[in-house]
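Only one protein chain is missing from this complex, and each of the others stays in its spot.
Now for chain A:
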Amino acid sequence: MDVVSQLQKQFVDYSTSLYREGFLDDQFVQLQKLQDESNPDFVVEVVSLFFEDSEKLINNLASALQQQIVDYKQVDAHVHQFKGSSSSIGAQRVKNACVAFRAHCDGRNLEGCMRCLQQVKFEYSLVKSKLETLFKLEQQILAAGGSIPVLA
């Protein structure tokens, strides 16, 4: 198998595993459909915005939970935002972690919230590194002169 075919196979296998393991859902497929010759970096651009946004939200959440008197409405607002943006890019496990988090905000349960924040951070760092790997694979395919396979 030549280099391009090898890389393409790696890409397909890796993408498939991300969907199978629930890191990404159909919304990510929708994002990829929005990328074309006139917008060749669309997915990377949106995902980069998501990374920036997420980092801010995580910091805001950590600081909101460290207040003497925790404002659960504020915490919930941040989680809601995080849930929204992760859902918009198809980061399913992050989204699900946010859903669980909101339940603890409703219950005004500080310990539960702290645990959920850890969970959200964990899922976020996982999907971030997986997406970065995926993008790197795409770059390698393009550099080798190949085209990025489209998953059915």
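Structural remarks
Everything below uses one rule, namely that a contact is a pair of C-beta atoms (placed from the backbone, for glycine too) under 8 Å apart; a residue touches a chain by one contact, two chains touch by 3 or more; residues count from 1.
Rule of thumb we're sticking to: contacts and distances are computed from a predicted model.
One chain of the assembly is not displayed; among "Exocyst subunit Exo70 family protein", "V-type proton ATPase subunit E", "glutathione transferase" or "Response regulatory domain-containing protein", its UniProt protein name is "Response regulatory domain-containing protein".
When the omitted chain is restored, the residue from A:V46, A:L126 or A:A144 that touches it is A:V46. Residue A:Q30 is the one among A:Q30, A:N59, A:S125 or A:Q139 that touches the chain missing from this view.
Seen across the whole complex, the unshown chain contacts chain A at 27, 30-31, 33-34, 38-39, 42, 45-46, 49-50, 53, 77, 80-81, 83-85, 87-89.
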